[in-house]
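Every protein chain of the complex appears in place save one, which is left out.
Naming follows writing order (A, B, C and D), and every chain is counted from residue 1.
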Amino acid sequence: MTSILSKRWLLVFIVALLIVAPIVAPSTQVLLTLALAKSLAVLGVIVLLQAGQVSFGHALFFAIAAYGAAFLGRSMGGGEILLNLVLGVVAASAVALIVGLFIVRYRHIFFGMLNLAASMIFYSFLEKFYYITGGSDGLSVPRPTVLGMALERAEFEWILFYGALLLVLGALALTHRFLTSPLGQMMRAIKTNEVRLEYLGVSSRRVLLAGYVLSAALCGLGGALMATAQGIVTPEYAWWIRSGEFVFIAILGGAGSVNGALVGALAYEFVKNYAAAFAADIWQLVLGTVLLVVILFAPNGIVGLSQRLGNGRSEKEEAGQ
Amino acid sequence: MNVQLFALAIVDGVSYAALVFLVAVGLTLIFGVLRVLNVAHGSFYAIGAYTTASVGGAIFAAGFSPWLAFPLMIVAAVLVGTLIGGPIEKFLLSRIYHLEDVLQILVTFAVFLILEDFQRLVWGVQPLFEATALNQLGTVTVFGITYTAYQLIFLPVVAVLVLVGLRLGLRRTLTGRLITAVTEDREAAITIGIDAEKVYLITFIVGASLAALGGALASATTSVVPGMGADMIVLSFAVVATAGLGQIEGAAITALMIGLGRSFAVYVWPEMQVLVPYLIMFGVLLVRPQGLFGGIEARKI
Amino acid sequence: MLTLKDVTVRLGGVRILRNVDLKIEKSSTVALIGANGAGKTTTLRTIMGLTEMTGQIEFDGAVLSKVAPSRRPGLGIGYAAEDRRLFSGFTVEENIKMPGQVAGYSDADLAAKMERVYEILPELKEMAKRPAGAVSGGQGKMVALGRALVIGSKLIMLDEPFQGLAPALAHKYADALRKLRNRDREVTLIITESNPDLLRKFAERTLVIERGEIREARSHITTG
Amino acid sequence: MSETVLLQAKDLEIRFGGVIAASGINIEIMEHKNLAIIGPNGAGKTTFLNMCTGYLKPHAGKIFFDGEDVTGIAPRKLVRKGVARAFQIPQLFTEHTVLENMLMAGAAQARNWAPLTRIDRIAQRGEMVHMLEMIKCAHLADRLVSELPEGQRKLIDIALALALKPRLLFMDEPTSGVASSEKFEVLEIISGALQESKVTAVFVEHDMGIVERFADEVAVWNRGQVLFRGAPDDILKHPDVIRDVIGEEL
Partner (left out) sequence: MLKTILNTTTALAFLTTAAFAEETPAEVKIGITAFLSGPASVFGEPAKAAAEMIIADMNANGGIGGVPVSATFIDEGAGGEALLSEYRRLVESEGVDAMFASISSGNCTKIGPLAEDLKVLNIMWDCGTQTIFEENDFRYSFRTQANATPEMLSTLLYLLRTKPDFKTIAVVNQDYAWGRDSWAIFSAALQQLKPDAQVVAEFFPKFGSPDFSTEISRLQALRPDVILSTSWGGDLDTFVRQASQRGLTNTSTLVLPLGESSLERLGDALPAGHIVGARGDHYFLHPEKINDPAFVAFVDAFTEKTGDVPTYPVFHVSQALAALKGAYEKAIADNGGEWPSDEQVIDALEGLTFAGLGREVTIREDHQGVEDQLLGTTIRVDGYDFALLDNMMMFDGEPITTPVDQVSSEWLQTLTPAFIDSVPVDTFQHNN
């Protein structure tokens, strides 16, 4: 019981911190909004990690939704934020359904590589078809209305930040629920024994496909949010390093835990930004070193670390969520 | 498309394939033995190129024979493989073989990030170019088109030598046999006295040296710039996955397919050029999920 | 010759061997029997250094548990795993020779060792040039025994050698073991088996492993 | 008891590489008659199970279940028709608890995929606990499978199959991981659970004592073929069976 308490406390503490952050330190607001958007994508990656599968191409869904928001906003002369988000999720899910039908046949390295290839194809497409996609400069995303209201930047950003926070909390809760449902439990079963799953009368491919679409939908939500917050989309959204970043954050936060997505994304953005600001020449070096240290010394990520420090929880309990 | 253009496309494709093969074969060798997909492989390629270009620039400026360019490439490749690849395997990778695939890949990803900055700190950001080796070999005219002998003849010959050398080395030498044995069954190899840790180290050094050799050879034809490793690694992944993980001959054939596909694309439909490797990969895996030459591992129940 | 002191092995949180103390005399033939999963294989693997263990193992005057696993065969220990574990890309002969080559035997030495292998297992000579991946399961067990013989000058450990052998082949295998026994008196032999009856006549000493503990068999157990 | 043919194999044949692992297998499995399959290692017993449960597709021949041609259909489809399986090496979800394993079987049986409903609301939790009681494993409900010894895993493996409420259950060496002193006790437990669930069992077994006591019929396999079939008493005394299957001392 204490363990659950400590986990809740970590989340409550972070959320409380987030709520006051834009008031106390206004310059962090946009940074935090972006971190929240990323944490949604990371949550998607974590869903797949439950099944022991790692995608090095989930930036694909992030980018599809982001470009979807850009096209929508441009064609509507501004657009509406709710439409942006809904369209992002729908577009990402639809593509995931099609790509997924092929990709869920593969596991492990092949799964990772095929996702990578899919995202690189989309990346190349974004770069190549300049007259549609704006090439490497990307497309600007006009500031959408919020429930029909056109807002100034400052107000818009406040709403975006708190809206993003609500979305993330909602997504965390939903994902948590999903993972306790039969499909969610079977996602985790794919990791340990697909043969048995088949012999329970369950198609592991379909289970994985369900998880794949969910993970893409989360990435899509994150991508649409990111595009709206940034005001611009570029092919970089689909670049493999970004996919790697999502996996990186998932591990940093703690891959076994959905809360890890939020914690990891915040920690990552913090490290990356301050590394870029104060060690402009070597920020990749700093980031790489942090990653190495996490994997070698805290393979359960920040959430796992906080639990270990908190009350000496044994590792096997963590594996059970 | 007439016969002449067809022939030209083949010539162009082959010399490109040669370089891709050299890098991909190192990656597939390392995967075959260590079962680690090494994202940092692209860094060895880049560092090999930087080392060759910078050292070459210095010694030729000092008036040494331009023919030294060729031994220099080999020396640079082996040095990079040993001095950078060696410690990475010995002090880092050797500690993560028991971890999940994901974590292993992320460790190499971290190494890749670190090495990217390492390159910048050592060589700066200005493109380097050192074409002495290429200029030494002169040009060849085919169908009225001038080619450098380096790209037309030398690179493919090196690639074939490496392919044959690796094959014979793995089959005929004791070290090669030990590597093959460890690849097939690490534990069984230990029980007959093979020092698997050493084999891992040697394999990693050989694989990293091959990537560095690819970079060293490329440095004569291309500008050595920051970020060159990132592009190469994604391409090598595509080659390795298409060929089947750990397949050496497969990597050669896939590299050739990708090289030819790419050059034909330039002639026929330039927009498709960058998509060619991935389309080939999807096409192959759709028909053969385990890759062109890969075998299926069935679960024993 | 071989001594296990307070050896404990855990796999995935489960104790497979519990505080095992064991002494095996030189030149003895020992049968280690027990049900599947009782820890027979783990015992042999622990001696080969393939598991994480606590405690100490001594062999021939040296602390074996401090020797790197890959250097243990060089001390004269041959091991044939239950599932053969041959290198399928090599021929039968290459498989058998390989431990000797790794140990750096001279050509003459290796030839002599091969002579011994073929003397004990003449049927291997016929299939010497065949790829190891192409021999049947039973023949593979023979090859694995041959491979253990090349390096195992002091100790040979065979994990369930009769498992899956057709009766005719099993008899040949048993003959080979008897030949080995008669030819090299000083070699110590440890054989695991789940069917206690099989080794009744063969072994001088029978150990029973149950729930990770090893004890002497009080008498030979029969089925039923 | 009725004499319904539950499963029928006709001229099954399969090869691996050039090796014939099954050739011309013909056998009928009667409902409510537990069948033991015996034979030396490599005789093709597991291969037969793999074909009957859809893991392998025979190169020739047909399999009928309850009169319907089920040759080569996927395991999960066969499961839904009522053919379940337990494995020689227990196939369990090692990172889940014992109860969670059972709940997954229950949810699979219920075929309810509500994505936001907790699994224990969908699976019949009470029923699953009862199944664990049947195999005397209720006290392990909250333990992680990876922590359990082989013997208990085998029981849970069987319980998972039973939770699917099959009509026919294949078991591959149900007692192979069990210490010889406990084999009978374990088989008693399994047999009780089978009877309560009214499931017909086909099991591969090496221990002739077990076969004698728990099988209604015995089929002898060798070199990919069914050599003999009959009542345990007759078969186990047959000299050929003793020579080729049960074996003599060396």
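Convention: contacts are C-beta pairs under 8 Å (C-beta built on N, C-alpha and C of every residue); 3 or more make two chains touch, one makes a residue touch a chain.
Note that the structure is predicted; figures quoted are calculated from it, not measured.
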Worksheet item: If you put the missing chain back into the full complex, which of the shown chains would it touch?
Response: A, B
Worksheet item: For the chain left off this view, which of B:D12, B:D101 or B:D195 is in contact with it?
Response: B:D12
Discussion item. Using the document's definition of touch, tell me which of A:S140, A:T180, A:S203 or A:T289 contacts the absent chain.
Written reply: A:S140
Worksheet item: Among the options A:S39, A:S93, A:N193 or A:Q230, which residue touches the chain absent from this view?
Response: A:Q230
Fill in: Touching residues (missing chain, whole complex) on chain B
4-5, 8-9, 11-13, 15-16, 19, 120, 124-127, 129, 131, 134-135, 139, 144-148, 151, 218, 221-228, 231-232, 262-263, 266-267, 270, 273-274
Practice prompt. Considering the whole complex rather than only what is displayed, give the residues of chain A touching the chain that is not shown.
Written response: 26-27, 30-31, 34, 124, 127-128, 130, 134-138, 140, 152-155, 158, 230-232, 234, 236, 269, 272-273, 276-277, 280-281, 283-284
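The working rule: only the chains that are shown with their structure count from here on.
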Worksheet item: For the chain pairs B-C and A-D, which is connected through the larger number of C-beta pairs in contact?
Response: A-D
Item to complete: Compute the centre of every chain as the mean of its C-alpha atoms, then state which one is farthest from the centre of chain A.
Response: C
Worksheet entry | Distance from chain C to chain A - Cα centre to Cα centre, in angstrom | 52
Worksheet item: Which whole number of Å gives the spacing of the CA centres of chain B and chain C?
Response: 42
Response to the item:
chain C residues touching 2+ other chains are 13
Item to complete: Quick one: which residues in chain B touch 2 or more of the other chains?
Response: 301
Worksheet entry | Residue numbers on chain D that touch chain A, as the complex places them | 53, 55, 74-77, 79-80, 84-85, 87, 91-97, 100, 103-105, 107-109, 111-119, 122-123, 144, 146-147, 160-161, 164
Discussion item. Looking at the complex, which residues from chain C come into contact with chain D?
Written reply: 12-14, 34-38, 136-138, 162-167, 170-171, 174, 195, 197-202, 210-211, 221, 223-224
Worksheet item: What does chain B use to touch chain A in their complex?
Response: 37, 39, 92, 95-96, 99-103, 105-107, 109-114, 116-118, 120-121, 230, 234, 237-238, 241, 245, 271, 274-275, 278-279, 281-282, 285-286, 289, 299, 301
